[in-house]
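Of the protein chains in this complex, one is absent; all others appear in place.
Up next, chain A:
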């Protein structure tokens, strides 16, 4: 293996994981969140099954608050690649009027993401779902297995995880249990961008700096993507040169001021950055262990 570069080793490892999951699942699905990690994961899945297509559909849990550019990108990619795309929205939540402004980030995330995901997995009876999470993102993710077992209620038992020596993944499960599979476990943000650059992987343009309509709210730079976002007294819309390090629901995703308009710029900027990518995410900062709690409840 000495002839392989760092990225080639990561690529081979991820393809191994994707094939292992597809081979041992009855009904697998790939969670497609439209972000850069999903883009890399999808790219690896395409490679894993060449010259065929991945033997599973894509699933996007749509909160209805994603950036419009994300939705356009999602639909275009699925069409270009000829892949099945399932879009699921929590209709009950929608009817109840849950939204990030009135309900707060916590409730919105619980209902429109976590609950919605569980609904979709139950509805289609998926028993193995790929996710693009990386261990370097967050401390409780660092303890996550590659094949992470969930109870029939989709709960994660952090203290009772199966050991994964070598790459002998234990994919056995009981009826109703399911797996979350993380092919990018060992990738870092840096690896993801390096790989996107080398492999020419298309990503949503929101990652690149451009003048965008920004509202400064609670210390975050929020892009006003549509008129559902009402301005509070004293707020105004400024056109600022910004980009996004992570993508999610636009009212919950902070932009960073940047002039990085190409992949090379982004990589250079990241190398000198002093803040983590999740800093822009409003939902992570509730408490130190908040991600662990969310994961226990079934969040990806």
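Please note the rule applied: a residue touches a chain if its C-beta (ideal position, glycine included) is under 8 Å from a C-beta of that chain, and two chains touch if they have at least 3 such contacts; residues count from 1.
The definition used in the following text is that contacts and distances are computed from a predicted model.
From the set "Sulfate adenylyltransferase subunit 1", "GntR family transcriptional regulator", "SufD family Fe-S cluster assembly protein" or "Carbohydrate ABC transporter permease", the protein name that UniProt assigns to the chain left out of the figure is "Sulfate adenylyltransferase subunit 1". Residue-wise, the contact with the chain that is not shown comes from A:135, picked out of A:135, A:150, A:180 or A:224. Annotation: of A:81, A:107, A:237 or A:267, A:267 touches the absent chain (contact as defined above). Think of the hidden chain as still there; on chain A it touches residues 1-12, 15-16, 19-20, 22-23, 47-53, 135-136, 138-143, 158-159, 161-168, 170, 172-174, 185-186, 188, 190-191, 194, 196-203, 205, 208-212, 241, 256-265, 267-269, 272-276, 279, 288-289, 292.
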